[in-house]
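The other protein chains are all here in position, but one chain of the complex has been omitted.
Going in written order, the chains are labelled A, B and C, and every chain counts its residues from 1.
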Amino acid sequence: MKKKIIAVIGGKSANQDYYDFAYQVGKLIADNGHILICGGLGGVMEAASKGASENGGFTIGILPGFEKKDANPYISIPIVTGISTARNSIIARTCELAIAINGSYGTLSEIAYCLDLGKTVLGYKTHDVKGIISINKPEEIKAYL
Amino acid sequence: MKKKIIAVIGGKSANQDYYDFAYQVGKLIADNGHILICGGLGGVMEAASKGASENGGFTIGILPGFEKKDANPYISIPIVTGISTARNSIIARTCELAIAINGSYGTLSEIAYCLDLGKTVLGYKTHDVKGIISINKPEEIKAYL
Amino acid sequence: MKKKIIAVIGGKSANQDYYDFAYQVGKLIADNGHILICGGLGGVMEAASKGASENGGFTIGILPGFEKKDANPYISIPIVTGISTARNSIIARTCELAIAINGSYGTLSEIAYCLDLGKTVLGYKTHDVKGIISINKPEEIKAYL
Partner (left out) sequence: MKKKIIAVIGGKSANQDYYDFAYQVGKLIADNGHILICGGLGGVMEAASKGASENGGFTIGILPGFEKKDANPYISIPIVTGISTARNSIIARTCELAIAINGSYGTLSEIAYCLDLGKTVLGYKTHDVKGIISINKPEEIKAYL
């Protein structure tokens, strides 16, 4: 099995539903030996990182700001870009698959970049954009790993 | 009257409807003494630049590539970024108002960035994103200039 | 005569010598019908912008931050990049000629980008880098416009 880099994208804050979903997605990415990439901050990003990290996975945080301490505690490798939301394009270019969990306009920009690059995007209660494959349970990502 | 920088965003190719609409939008931006910013390439970007340029307006092209010759012939100032589609965030940050005309996922990323920054986005036959103000005629932009 | 985009690069603060030199360089760029590009902030950038602006010239500021109000008062077009010092590469890609006036490490990165791209760099009391053409008076730039 070859390791893939899988993106989890979503908002800086997350309700319990989104947090739990993201955690399980992160866990599944780790359980299947893949690497998680995300924006490195809180909310959905933190939940997915926690799920991966607590299950032996490896996590990359593509941080928008200037300090590695901005990263949530579950990031293995903080990449400090300093380019703010322009870093969304780097997440899209680096991943092989993206899972979007809810999220606002920042998440929408990441979805758009991923689809523009022809990457598969799975979505849970997120934007209604043509090309997203809607999922209802974390386990559904397994078919795409 | 203070000059504003107004973005026109849309695809690299455009049918006659979109081309004509973009041309008229560019013309109105120029007629009202404002500055046009766009991605600097063809299609909707070219049409809007042409409409502005042929009516005494000033146009900025935020180019994704490495050569100023990538700019359409109606660009007054080609900004050569070399950062590919990450330049979409620069268009969004620089403009005070954006008009989206049709467009695919690249345009969607620009819409998302604009809305994330709280900028007003007017849309003509473009993505159905909450927050976009739909317009049907170029003249409707005048209320927002 | 074809308009060129000419960069003036240098520090955010400037002593009287550097300020005066930058002002005269900006004036000469304007007097010769060319466009000034710079980082848009204070010091050498402001002096050159002032010199161009007060003599009928046109000035572009490639701002590192998030607000157009960061621009010095002599910037005609503030480009709001939000990508911090990564914007230094955009200045280098966009200009056809660069004049470096003193400056610290930020200026050095711009010099390096310009030389990497094969752009001519004129330098006044700046870093000692192979490839820079040293000048002692503002008028010396005229031979390169």
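The rule we apply is simple: contacts are C-beta pairs under 8 Å (C-beta built on N, C-alpha and C of every residue); 3 or more make two chains touch, one makes a residue touch a chain.
Keep in mind that what you see is a predicted model, and the values were worked out from it rather than measured.
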Given C:L28, C:I83 or C:L122, the one touching the chain that is not displayed: C:I83
Sole touch to the unshown chain from A:K12, A:R93 or A:K125: residue A:R93
Interface with the unshown chain - residue positions in chain B: 66, 82-86
Taking the full complex into account, what residues of chain A touch the chain not shown? 5, 35, 60, 62, 66, 68, 77-83, 86, 89-90, 93-94
On chain C, residues whose C-beta touches the chain left out of the figure: 83-86, 88-90, 104-106, 108-109, 111-113, 115-116, 127-129, 131
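Here, only the chains that are shown with their structure count from here on.
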Same residues or different residues: which describes how chain A and chain B meet, taking over half shared numbers as same? same
Roughly how far is chain A from chain C, going centre to centre by Cα mean, in whole Å? 40
Considering chain A alone, which of its residues make contact with at least two other chains? 83-86
